[in-house]
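Of the protein chains in this complex, all but one are displayed in their positions.
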Amino acid sequence: MGFFEALVDIFTSESTYINGALFAALLLFAATGEWVAERAGTINISVEGMLLSGAFTTAVGYDLTQSAVLAILAGICGGLIVAFLQAEMSHRLSADQFVVGLTLNILVLGLTGFLDREIDPQTKVVDTWEIPILSDIPLIGQALFGQPWPFYLLYVLVPVSAWLVYRTRFGLDVRAAGENPQSADVSGIDVNKRRRQAIYYAGFTSGLGGAFLILVQVGQFEDSIVGGRGFIAIAAVIFGGWTIRGTIAGCILFAGALSFRLSIQGLGYQLNSELLQSLPFLVTIVGMAFFAHRVRPPAALAQPFVRGLK
Amino acid sequence: MTTVAEPTTNEKQASRIRQSARLGEWLVLYAVSILGAILISALLVTATGGEWQSVVTALLDGSMRNPGRWGETLGAAAPLLLVALGTVISSRAGLVNIGQEGQLAVGAAFATYFGFLIGGPGPLNLLVLLTFGAIGGALWAGIAALLRFWRGVPEVLSTLLLVAVAGQAVAYGLRWQWLLLAPSASRGNRNQVSEQLSPDRRLPNQVIFGNSFPISVYLAVIIALVVAFLLARSIWGFRLKMLGRNPRAAQHAGVSQNRYGSTALMIGGAFAGLAGAAMLAGGGFAFGNFQLVPGFSANIGWTGLLVALVARERALVCIPVALVFASLRTGSGFVASTGVEGRITDVIQGLLVLALLVPPAVMFIRDRRRARAATTART
Partner (left out) sequence: MTDNEQWLSGAGEWSFSPAPIVELRGITKRFGAVVACDDVDLSLFPGQIHGILGENGAGKSTLMKILIGLVLPDSGSITIEGTSCTIHDPRDAADHGIGMVHQHFSLVEPLTVWENVALGDGGKLNPDEIRNRIGELGEEYGLIIDPDARVEDLTAGLRQRVEIIKCLRRDPTVLIFDEPTSVLTPDESQQLFKSLRTMVASEGKSVVLVSHKLDEVLTTTDDVTIMRQGRVVDQMDTSETNAPALARSMVGREVSLRAGRAALGHIELDIKAETASETETVTEPVLTITNAKASGSSGQRLLDDLTLEVRAGEIVGVAGVEGNGQRPLADLLSSLLPLDSGTVAVNGEPVSSSSPGAMSRAGIGVIPEDRHDSGVVLEMTVAENLVLVDPQRVAQHGIIDHKALTRFAEEMIRDFGIQCSGPNAPLWSLSGGNQQRVVLARELADHPKVLVAAQPTRGLDVGAIEYMTDRIREAAAAGVAVLLISSELEEILDVADRIVVMSGHRIVGETPRLGVDLEYLGLLMGGAAV
């Protein structure tokens, strides 16, 4: 069977779009918050840990209450706990943000792995809501409007985040803190507080992402279930040049690479599984290689702010 | 503008008092942080129905007390130390390399491939193996260096993403006999393993009081001494530090960020790769059977990175820290027997690192406040 035939098959199959939408949604939940955090000046690599923590607390929450809504709230808390540690350590104590993020990722990985074996929470995928008419659109209807209901939170989250950053006082402060913290400080903005808040926002959206992972995409918590997709979300923000539109585009592109594996196997094609598994990471690296130098990052990205320094 | 007078005896005494107060501050901060981490770990064990006392006993037994165990711990510490030293070098240049896990895997794969390809007599082959391990790790880190200095991709992210790719690439290589897979006679069906190193190509073991460990332990310590010396005294180390602390001043002074940065990143990778090769040729409890398998790096890269973070850019401090982390690792096998999930050691490790980040961060803020006070007042 030819390669192009396979490609055509993939692009005309509805399941490709459904899988793609699920992966893109997970990335977007994480990337939206990460975008806000980066606009404020933090490369928040603990987003991976936030997703994982959110996923685990969602699972526990669902196991305890059997309520998806409460489980999602639990997931948000899970994300926020990691955000709390990241924010306080990197922007109150001024420990190096990468070091803190990395340590948190490793800690959360160990902790959820440990607790998962001790508790082993039971969960399942929640109900699907079919949006009338829209879900009948060929190819993409089911993917965008025939998903389990937490998927639709995204339709609120992304525009709200964009509004928050571009139209509100909070967003203005956040952008100022990311571009020129010294000026922001002199203007009366508490830079580190805004940066912490932006990280909390990332914790919030990643917590939602973790809940999405459990209640929509997988249905059951597993050890290291996130598998580096938090990092891909960070890459999507960079790829997207720190704009919300670019970030969405990045998420869709990288999600395509993630879902390619499922699609191609689902259609009965055989391709080396190792190559397929590394594909999303390769696409991400190549994507950044092409775009990273063309975009301008927030000027103070990844630089700690201590008043009076410089 | 106030002129600074010669310090009087009184001032000298005061500064001595200040210094000892500072030392006290450090000690208290560290003690509180470490105790906190241990306390949380103990609570966690108790909350999940385990006994923390037995966990401590198991950790000590597993890492030191039982026969032969401290040899194992030393054996595990060697690659950790190597990885950490590489990390110290790249972070000295201001680069955040967090892809050691992948660089280590690629190093081990290179060692396997070229070791069998080139062959030769045992000791010589061992040298080939270690050399190509280092080259493999350096090349893998070189990709990140290329992306960073040629395409502007942050090395934090590229090294990280390359970890995932490295794992898959090695597993892929283990599917093909012309790459890494062992000839079918020497392996079970469909097992992804490489051919085993013959005994004359392995690292010799040193046996002391029934504890045996590969001589890579000595190698790692010697390298630590050399790295510490070079960083502190050589022009190269001087320039790396300049680059890490003020890249623009470095560029003015003729230190090419591209060249020195890439070199530092690649040396970091080379050390991780060397650690991989040494694990392959050293074998033993932690690192399998002198053959490459998927998932060979077994978190040594990650843990080695943590060692470097805790040691905060100081090569010699890496030695004791590597020992502590190796103990946690060799002890974890014994924890499972107490009925507590063995991954508790991962948690302890994470909490410990997190706790150790606190004192320097607090002191940094205090020092900066003092420094700022001194400079703003004068300028």
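For clarity, chains are labelled A and B in written order, and residue numbers in each chain start from 1.
Please note the rule applied: contacts are C-beta pairs under 8 Å (C-beta built on N, C-alpha and C of every residue); 3 or more make two chains touch, one makes a residue touch a chain.
Worth saying up front: this structure is predicted, and the values here are computed from it rather than measured.
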Practice task
Report, in label order, the displayed chains that the undisplayed chain touches.
Solution key: A, B
Practice task
Return the single residue from A:I106, A:A184, A:A236 or A:L279 that touches the missing chain.
Solution key: A:A184
Fill in the blank from the handout: Cross-chain touch to the chain not pictured, restricted to B:K241, B:R329 or B:R343, is B:K241
Handout entry: For chain B, the residues touching the chain missing from this view
Key = 1-4, 7, 233-236, 238-239, 241-242, 245-246, 248-257, 370-379
Practice task
Identify the residues of chain A touching the omitted chain, counting contacts across the whole complex.
Solution key: 167-169, 172-173, 175-176, 179-180, 182-184, 186-190, 296, 299, 307, 310
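Here, only the chains that are shown with their structure count from here on.
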Handout entry: Residues of chain B that touch chain A when the two form their complex
Key = 44, 48-49, 96, 98, 147, 151-154, 156-158, 160-165, 168-169, 171-172, 175, 302, 305-306, 309, 341, 343-347, 349-351, 353-354, 357-358, 360-362, 364-365, 368, 372, 376
Handout entry: Parts of chain A lying in touch with chain B, wherever the complex brings them together
Key = 43, 45, 85, 89, 93-96, 98-100, 102-104, 106-111, 113-115, 117-119, 227-228, 231-232, 234-235, 238, 272, 274-275, 277-278, 281-282, 284-285, 288-290, 292-293, 302, 306, 308-309
